[in-house]
Each structure stands twice: as structure tokens, then as C-alpha cells.
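The complex appears here without one of its protein chains, the remainder shown in place.
Letters are used for the chains, namely A, B, C, D and E, taken in the order the chains are written, and counting of residues starts over at 1 for each.
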Amino acid sequence: MDKVLELWQASGIYNISFGQFVMIVIGLLLLFLAIRKNFEPLLLVPIGFGGILANIPEAGLAFSAVENAIHFASPELMAQFANIFGITSTDPHDVLHAYHVSNPSTHAAASLLANDSGYNNGMLYNFYSVAIASGVAPLVIFMGVGAMTDFGPLLANPKTLFLGAAAQFGIFATVLGAVGLTQLGIMDFSIQDAAAIGIIGGADGPTAIYVASLLSPQLLGAIAVAAYSYMALVPLIQPPIMRALTTESERQIKMVQLRHISKTEKILFPICLLVLVALLLPDAAPLLGMFCFGNLMRECGVVDRLSDTAQNALINIVTIFLGLSVGSKLSADKFLDLQTLGILVLGIVAFGIGTACGVIMAKIMNKMAGGNAINPLIGSAGVSAVPMAARVSNKLGLEANSQNFLLMHAMGPNVAGVIGSAVAAGVMIKFVS
Amino acid sequence: MDKVLELWQASGIYNISFGQFVMIVIGLLLLFLAIRKNFEPLLLVPIGFGGILANIPEAGLAFSAVENAIHFASPELMAQFANIFGITSTDPHDVLHAYHVSNPSTHAAASLLANDSGYNNGMLYNFYSVAIASGVAPLVIFMGVGAMTDFGPLLANPKTLFLGAAAQFGIFATVLGAVGLTQLGIMDFSIQDAAAIGIIGGADGPTAIYVASLLSPQLLGAIAVAAYSYMALVPLIQPPIMRALTTESERQIKMVQLRHISKTEKILFPICLLVLVALLLPDAAPLLGMFCFGNLMRECGVVDRLSDTAQNALINIVTIFLGLSVGSKLSADKFLDLQTLGILVLGIVAFGIGTACGVIMAKIMNKMAGGNAINPLIGSAGVSAVPMAARVSNKLGLEANSQNFLLMHAMGPNVAGVIGSAVAAGVMIKFVS
Amino acid sequence: MDKVLELWQASGIYNISFGQFVMIVIGLLLLFLAIRKNFEPLLLVPIGFGGILANIPEAGLAFSAVENAIHFASPELMAQFANIFGITSTDPHDVLHAYHVSNPSTHAAASLLANDSGYNNGMLYNFYSVAIASGVAPLVIFMGVGAMTDFGPLLANPKTLFLGAAAQFGIFATVLGAVGLTQLGIMDFSIQDAAAIGIIGGADGPTAIYVASLLSPQLLGAIAVAAYSYMALVPLIQPPIMRALTTESERQIKMVQLRHISKTEKILFPICLLVLVALLLPDAAPLLGMFCFGNLMRECGVVDRLSDTAQNALINIVTIFLGLSVGSKLSADKFLDLQTLGILVLGIVAFGIGTACGVIMAKIMNKMAGGNAINPLIGSAGVSAVPMAARVSNKLGLEANSQNFLLMHAMGPNVAGVIGSAVAAGVMIKFVS
Amino acid sequence: MNNLLSEGLGLMVFGMGFVFLFLTLLVFVTGFMSKLVMKYEPAPKPKAAKPLPNSAGKAVAQGGNDELVAVITAAVHKYRS
Amino acid sequence: MNNLLSEGLGLMVFGMGFVFLFLTLLVFVTGFMSKLVMKYEPAPKPKAAKPLPNSAGKAVAQGGNDELVAVITAAVHKYRS
Partner (left out) sequence: MNNLLSEGLGLMVFGMGFVFLFLTLLVFVTGFMSKLVMKYEPAPKPKAAKPLPNSAGKAVAQGGNDELVAVITAAVHKYRS
């Protein structure tokens, strides 16, 4: 009978907190959006599922050995932890907080103590450590994205890079918004938090996850969910802004057909980009380096088997673990916070501003060139959200004129936006980490 | 000439122990069974090969840096190890024993000393640490198995879950058997050992390896070999038991055709299962969570590329390293033991009891429902051993009546048995770890 | 304005050293050779790209946390490092040198200090640690190579193993050359360095990387680049040597058609080889063990899905990271050295001697057997460089007689050369590590 | 009775009990879920028309297996006839 | 003005400036590179003639090899004859 009682007291029903219940519902909601509404399912299915797993009461899947030990600890063990962290209180909350702010060598000591006492890292915590904390998963995905990216449209019309630059204003405006909210006392974001939130406006999942893991890991869950959700909502978010900022005749502008791009140009482009990164912004080297590497494997034509693996088996494997790892950051104590609401609001503002700036930049370029070379609808594709944003540009172009195919033209700013937000990420990492 | 002597004294022939010789022969036997007799070759080829590698004299592939250091150590180094472990004896056996019973922080200190002295972990030891000791390989394989599992037949006839439950009696009866043998002084199993041995009766490889790695790592080699061997022997083990417990007319029972299962039901099933696990048995969350995740990826229809990778590249990669890692536990000093004999005997008893209980449960269900809804032959499939056990049910059904196709009906209890043994594994982990 | 200055002072242009510039040019050259000249592109594209990444100024991608910390360190931090390494100087060069010669436990302490101070390992350093320092990547590639190797031609004419043995003389002659240059005061190689350089003559990439990572990690970059470059140059290096050592009539020798090899023989061969390794040279067990395992998976016919994954997804994934990791050893301070020139010269000498010895051995075998059973042109294939060297033999055979197809006959010594250099590697590891 | 034996017995009684409890609950939850689904999504639209391309795609996507050979053979037969 | 806000503002002005600078440079470098390439490699040889084998080759290259094409061709031949 003892055992029945023990099992009951260790069961989920007995232990579930309101926060965990809400987070499990949110995980189910993410699964619903991914499966039924097709919201970036490749990421949101693993993230949603990981979020549910992370909130299973008593399983501690998302916690480190030390966190699990503190959760279950006897008074003696708690005193030993307090001793390691150099605090006098043995209240679990204080010990936990001291653990979170301690440095790596103290972490290592506490981990050994937890292991000695029989506690282990949860499965998702291990996934997070290997995949995200090490930085490897977003970089490998970026390599795969590079191997899937065709820079042909960009090379045919390099000026569209300016559109990709302009759309990054969403990122920095959001940073300002985040520090403004803090200034007003509404939120409490550090400059690191603000930078990590801003990068949502880059509309690029791996970049957002990479930056958040470096600058503000505790917000990573909310940032990744916001980034992928809004990328899925691009067809709803962008059109009203695009329509508001363009006239009917602007939307009808037909663009000249793109020139043929030779193999050699495609091979040399990632190398040029890499050299520029090396010379100007070393902090963007991991992200853009892996991206260029993937693209070079794609275009060079002599390592097709590596390129195919980077685009298929490897990126799929990494996506599974990246998603589950992001889900591990959806534990109730980290996600159910006013900050998450702030992140969601700021994120959509970032998308909106980025879209608007891309469109406006296109109009300015037309003005400056004194012609109608660019349909402003392709400016919105500068936020990235590849290839969704380019499709939205195409759709609105077709609405204005059923013969106006903008897809290929919009792919230029679309991939430029990826480069732009990676450069912005490098600047952030340089100055606020 | 010195060099010749040195090489000769470091060669395998010079150093091979009788135990190593026997284990290499056992490894070759496993390869023979796998290749010629088709005994679960996907696992037994890597396990058998790993077993041979683990027993190459002086190579130390299956040993940690510390074990290798102790094997070759100078008296001074041995004294340092003794000092770390807090013992006075510097006899290699005593030092080795002290190492095996020491806690993780002592392990870490001893490892650094071994590294400083120029010794390293063997290749297979590293594979084992990364793949099995971390828990990741069995979980990833379980995810892949989930992605390969069709719960349609189970959903069409959920009552077959009872058959999957009943067949798990083999697990617990074997636990009792193991403690009984210890009680009688024939064997010397702890309750952890007994639980790990019992799980062989679950007839599910990754579950057995996962549980053994947590509860009784030193028995893992024998347990895995027993589990996979008996799964391969299911067509020999089960039929006599099934025939003995059923009458000819029972074996001729035809079952009604299964109803069509909608996509939505298939999507919701893994989520229902996950929620139930979360609420009732958090300790089964890693195993069943990954299983449900794999199945959700399969059924949701929006992440086919992830599901395909989970079923192919990923599970294959992990299988290779899991097999070699299990093989690393086939070193002579761990495997050539009376305990292994006990495990092999108890394992086959577990299979037999599980089979019998499944069949008997089917007969009880027919009695209670007052009809002939269930052919008792499908009860035996409740032990898992997917899909071998279901095929055995089908074969015996066809023998009784050449028009009696039981395969689909037997798939229900077959996959129910996977869930049942994972639940049993959770209970074990909860109570005896 | 401060920020602009700061960014400028952190930029690549501001910081690039002459060495880094040269290394980036060398990286671009490797990419050119790989892409345009088809020099072993599967390896040289990742190696060249990794070499560029490793030399991005200030990015520190190829450096450990400690190296990065020392590069940027404040005087206080430097004093702490000096304290850990037990030196009094706080000059960065001295501290760095003390770090490089310190033992693993000091390394661990220094790493924690660097982490505490906010420095982290570079991306490529992590790749190197996981892929090469652990030994796993070359071994997994060797497994894949085993799974791609057909030993049929070798089994049909086992005497060609002697050709594979003779060609390994290139390895040992080069070792002697390297110590000779040191003796003459021209170079400064230790016996470990000499052994690692010699293995270039094995003409087998993973073997060379594996041996260099164990014996002489600081030379790994140059050794790998030399090995792959010369493998690509085999069609230029070998023919003059082959022509010089053979007469026209010898080149016209037609060989008898190879007998059919049964499945069973192909299955048993890797097992025989493994047993021989186990009995005679345990130090070659990791390399040849994985090679035999791959080949057994290929031939046994019951684990095709594992064999296919080993030949495709797995080997491709590992190749990407192995290449980038090798590239990390192309940082200016490690590569731009007189030693590299010595390695390049010795490497080509090794290829030449190996080729010559293979051809001469074939002629000796003809003499001893008193017949013309062997066309000496296939002797050169004994250096490995699979399958390039065999193709070269075939081409020269066809030049001499347009009906003389030597490809299959040359595949025997070709794969024998792989075994031979792995055996030589085992001897090196045994005696000089 | 000895401690180890009683532990084993306890584990057996209790473990089997829990396995049955869990799977019984699963039977009910599954049945309830199926009923709900069938209520709100009644007609299992027959898509028998396109099984071939479907299963062909799937067989191939799964890294391939014997089925594919069958598929190719079938395709060849079909197009040949 | 508060420190945090000024930091945010600085980051914005400076970050946007750098992004534009970088991409502007990229425009020039790319244009220069393209011009060079077009100068030394003028005619984009039309290869429209062999798209089919090409894409077939690609599909196969993804984990496969030339042999497959041969196999398919052989299969087709066999069943066709």
C-alpha cells in the first residue's frame, strides 16, 4: 500500500502545477497550429512536443542534474549546495537562483555533487546542451539552408540587397522598443534581452535561436516560438502593410526578366561574401561562414553527395533535436511570464516595421533611380521568412496584374534578408554579449 | 631485437586469456546466428562484432582510461589511484574494484590522473558513454520505432491492449524468479539486477537496453544478447505454448474485419498516450515520450521529411553505435559468469510466461464477453517482438484454418505489448533505481 | 563614434596578420584545386573552407577558450593563467606555450578559468575536439570505406597482398628521411612527427589523419593537405616512375581472368583479417576493426540498411565535419612553417618510393615464380589512393596494349595497400606514441 | 519472509496492477477519443482512386526497400501494356 | 537620457548603419565579381538539349549513383522488349 501511495504522490496528477498545466495546453496548441494550420510544422511540431515533455511534472526532463537535485533535495544536500554557491540560505528558491547566476566552475562543482547524490540531467536538458548551448545546431541548420539557397536572383539584380538591408530596421526598432518598455517600467529587459528579442524581426529561425542562445538563453523559448509563429503568419501580417504603403499603379509595375547567371558567379558569390565577413565583422563568421559553406557545397558541383546530405539527412536530424531542445525552454517557470507577452507584441511589431521599411526602401530606390525598375511589393520580402515572404509579394503582384510574376524578383531581397539579419546578429553579438 | 620481443609481448597471441578466447568465439557465434540464421541481424551483427573488438587482448577498446591505466600501471601510479579512491591496497584488483564502486566526482578525478599519465578511453568505451550511458541511443531508436509503428489495428480494437498488458506478467514473474534464485543461494542478483533481467520478458530491445543501462549496467551485455536472441527465437519458443493452451476450435476462430481508422484518430492517439504518461507515470516519460513523438511525426503528415529521417538515416546510424556499444559489455570479465547463465534461463522463462499469459488473457476475455470475439492465438503477440510475434500468431491461425488471416488482428496486441513493457519499465525505474 | 572605432579595431582588416592573409589565400587555392582541378573535392572543399574560417582575424574559430582568453586577456587574468601553469612570466607567448605543454588536468583547470572569464571555444575547435581529437571521425570514415570496398579481386588473387605490402616501404623510407633531415639540422622533427609524416606515403586519408591526431596533432593540417593533394596528383606522380621501371613488354603482360568469389568467402575475409589483427597487432584494432566491420556489413547481406547508411548519410556527415576540423589546423601559426615545406617534400618522396617499390615487387614476384603472371603496372596500385592508383595502372596498361584491361587486377593491390598502411599505422602507434 | 523476496513480490503485484490500470485507462481514453472523432468527422472519404502513386512515393521516401522493385515492375508493366 | 535607452539608440543607429555599409559593399563586390566573370567567361553555353538525363542524374546522385540509371534503362529495355 505504501507503494501505491508513493506512486500516487510521484504521479503527474498529484504534482501538476497550474503553470505546467497551462504550458501543456500551449504545447498542444502549438501542435494544433503546426498540424492543422501548417504553421512551420518542421519546427513547431518538435517544439510543441518538446514543450509538453518539458512540463511533465516530476519528470524533470528539461532540468539539469543540479536543478533536479535541488527539487528533491534533503536538508543536508541543500546545505552542501548552499556551501558551494557561497550563500547562507538553504531555501530552494535562493539556492536555485544562486545556481543560475554562478559561474561555469561553480556549475561544474555543483554538477558533480548532484551526480554524487544520484541525480542526472534530464533528457531535454542534454539535448539542449549538445544542440543549442554548444551553438552547433543552428549553425548546421544554417549550413543546410545555405545548401538549399539559390543566389541566382540576387546575383542577377544585386541592388535588391538594399531591400534586404532596409528590412532589418525592424530588428533595431524593436530593440529600441524593448528598452523603451523597460524605461517606462512596463517590462524589465536588459540590453541583451532587447537585442535577442529584436532579432525576431530578422524572420530567420536559426539566426534568432543562435543569437538568443548567446545573449539571453532564458528567453530562447519565447523568442523561437514568436519567430516561427510570425514566419507562419507572414501571409496575414504583411499584405495590409504592403497595400497601405503602395499605390495600385506601383503594385502593377512589371520588372525586367532576370539575366542568366553563370555557374562561376554562383560559385564565387559565397566566397566573396565570406571574405567580406572575414574582413569586416568576424563576429558574424560562424553564422555566415556556415551559410556560405553550405552554398558553396551546393554550387561547386563537385561535392553533390555532401550537399545532398546537408540538405536532407543532416538538417533533418538536427531539426528534430533543435526543436525538442527549444521546447525544453518552454517550462512554465521560464515561459509564463509577462516578458513572454512583451516578446510576442514586440515580435509582431518587428515584422511589421521590417515589412514597411522594405517597401519604403523600394520606393526610395525608384525615386533615386528616377524610374520604375522595382516593384515595391518585393521590398517586403527583405524581412527573409524564406520563401513565404517572396510568395506573398508574388501573390499581391498577381492581384494587381494577373501577368505580373514577381516570385523570382522577390527571391533576391528574400535571400538578401537572410544575409542582412545575420550581419545584424553579428553586430549584436559584438556589442551586447 | 628488443622491438620484436616487445611487439610479441604486446601481441594478442601472447596475452590472450582463456576468457577472451571464449568471448571471441561467442562473438563469432553471434555473427553466425545473425548472418546465417537471420537472428535479428540489425542488432546482432554490430553486437557480435563489438563483442569481438571488446575482447582483443591489450587493445583495451572497451575500457575507460582509468581501467587501461590500472591494467598497465606502474607501482607509483597505482599508489596515486589508491590514494584517490581512499584505499590502502595497491593490488590492481582492489584498485579496480574501488574504482567501480566510487562516485562520479572520484571517477572524474581518477580520469584526469589517467589522462595525465597518457592513458585514454577505448573506442568502444567512448561509444558506450555517448550512446548508452547518456540514454540517448535507446531513446532515439524508440523514436524511430514509433515512426515505423502503425497504431491502426490497435485503434480499431482497443481491447487488445489488455492482451498487451497480460503478456507483461512475464516480466514480473521473472523478477520474482531472479530474487527467488538469489534467495535460494543459487545466484546473487540485487533487486536492480532482477528488474533489469525481468525486462527481457518485454521482448523489446531498446526498452531492455534502456532499463539495464539505468539499473544494472554490468549485466547489460547479457541482457541485450538474451533479449535479441529470444526475439529471434520467437517462432520456436511460442508455438508449443500456444498450441498447449488452445483447442483446435479456438485456433479456428475468425475475427471480424477491422474498421477503417481516420487520420485524426491516428494523430490523436500518441497525444492521448503522452498525456496519460504525463499524468500517471512521469518515469516512463523519456521512453514513451520519444515513442509518441516518433509516431506523431509519422501520422501528422506535415513533417514527412523528419519522419523519414527518423525511420532511416537516424535510426540506422544510432543502431550501428548502439550495437557496438552493447558489444563493449561483452568483455570476458563481465560476461563469463554464472549470472549470464541465470539471465539466459530466466529470459526464456520470461518469454514463455508472457506468451502463456497473453493467450490465457484472450481466453478470459472471450469468457467474460460471452462470445468468441478473439482468437486466443493473437494473445501471444502481446509480448511485443514486433512483428515476429504477430507473424507467429498468423501462421498458427493459418495452420488451423487456411482462410484465417490473423496478422492484422495480432498487430494490435503486438504494439500494445510495446506500450505495456515501456510502462512496466517506468514502474521498475521508479521503484528500484 | 566610440562604437565605430571599436568595430573598426575589432574588424578583420584592422587585425589581419600577414600569416592569416597568406593562409586565406592558401585556403582559396585549395578550393580552386578542389573545384576546378577536381583534387579530391569531397575532402579539400571542406578543408579549404575550414582553413579560411580558421584564419579569420579576431574570430578565434580554431582556438580553444583558453587560447581565446590569452589572446584578449587582461593582466590580472594572465597572472591567473600563469599561476595555473606554474610559470612566473605573464608574457602571452610564454603563457600560451605553457598551456600547450601542460597536462590534461591543468588544461581542464585553465578551461574553467577561461569559461569563468567569459571566453569560449571556437566553433572549429569544438568540431576538431569531437570529430578528430576523440578519434571517431577517421574511424567512422574507415567504416564507410570498408562498406564501399569489394575484396573480390584481392580474394581472387591473394598474392597481390605482397604488392600492397611492398608499397608501404614509402612510409618507412619517409620516416627515415624525416629523421635524416633532422639529423642534418635542416628540419626539427621528433620521431613522432617523422612517423606521422611517413604515413602520408600510405596514400590513405583517414589513416593519415588518425595517426597524425595521435602522434603529432600540430602537424595534422599539413599532413592531411599533403595526403589528399598527392592522392589527387597520383595520375601525374606515378606514370613516369612506372614507365621508368618497366619495359614495354612487361607493360603488355596480360593477366588471367579473375575467378569467381563466393559470397561466403567475402563474408569470411573481414573476419579472418580481424582475427589476425586481434592476435598480432592490437594497436591497429580500432582502424582495421572498423574497416572490417564496414566490410562485413556490406557483404553479409542481412544488414543492407546499415551498410547503405554507413556508405552514404553517415560518411557524408562525418566527412563534412572532418574536413572543417582538419581546416582548423591550417591556422597561420601552425601551418606557415618550414616544417610544412619539409612535409610537402617528404610526402611526395613517400608516394614516389611507394610506387617504385610496388612495381619492383611485382617484377620480383614474376622472377621468383618464374613466369609472367603479374603485370608490374599493377604494383603501383599498392600505395592505395583507391581507386585512382588502380585507374592509373589500367591506363598505362591500355597504352601498352589496347586490349589489356588491368583495372580489376589492380584493385587487388589497391585494397591491399589500405590494409598495409593500416598495419603500418598500428606499428607506428605501438612504438612511437 | 526475506526482504529481497518481499520486494520482488511487491514489485510484481504492484507492477502488474499498474500496467493493467494504465492500459485500461488507455482503452477508455482511446475509445472516448475515437468516438469524439467519429462524431465530428463522420465520413472517412474514400480515396481508393490514388493508392498507387501514394504508396510508391512512400516506399521510395523510406530509403527504399523491396516494395520499390515491385512498384517499378508494376509501373513498367503498366506502361508497357 | 538613461543609459539603457541610449545604448538601445546607439545600437540602432550604429547597427543599421553597419548593415547598410556591409550590404552596400556586397553590392559592389558582387557587381565587380560578375563583371569579371562575364568578361573572362562570356558565352553561357546553352545546354538545353540534355535536361532529362541531367535531372535524372541528380535524383540518383542523392544517395545513389550512375548504376541506377543503367539499371532503370535496363529494366525498361527488358520489359519493353
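We take it that a contact is a pair of C-beta atoms (placed from the backbone, for glycine too) under 8 Å apart; a residue touches a chain by one contact, two chains touch by 3 or more.
Note that the structure is a prediction, hence the values are computed from the model and not measured.
Undergrad: Going by the contact rule already stated, which one of C:A82, C:I191 or C:L258 would touch the omitted chain in the full complex?
TA: Considering the complete complex, C:I191 is the one touching the chain left out.
Undergrad: Touching the left-out chain: which of C:N120, C:N312, C:S380 or C:N414?
TA: In the complete complex, the chain left out is touched by residue C:N312.
Undergrad: Across the whole complex, list the residues on chain B that are touched by the chain not included here.
TA: Interface with the chain not displayed, on the chain B side: 3-4, 7.
Undergrad: Could you please point out the chain C residues that touch the chain left off the display?
TA: So the residues of chain C touching the unseen chain are 154-155, 158-159, 161-162, 164-165, 168-169, 171-173, 175-176, 178-180, 182-183, 190-191, 194-195, 260, 262, 264-265, 268-269, 272-273, 276, 280-281, 304-305, 308, 311-313, 416, 419-420, 423-424, 427-428, 431-432.
Keep this in mind: only the chains that are shown with their structure count from here on.
Undergrad: Counting in whole Å, what is the centre-to-centre distance of chain B and chain D, each centre being its mean C-alpha position?
TA: Spacing between the chain centres: roughly 21 Å.
Undergrad: Rounded to a whole Å, what is the gap between the Cα centroids of chain C and chain D?
TA: It comes to 47 Å between the two C-alpha centres.
Undergrad: For chain A and chain E, what's the span in angstrom between their mean Cα positions?
TA: A distance of 23 Å separates the two centres.
Undergrad: Name the residues of chain E that each touch 2 or more other chains.
TA: In chain E, the residues touching two or more other chains are 14, 18, 63.
Undergrad: Pull out every residue in chain A that's touching 2 or more other chains.
TA: Those would be 3, 7, 280-281, 305, 308, 312-313, 427, 431.
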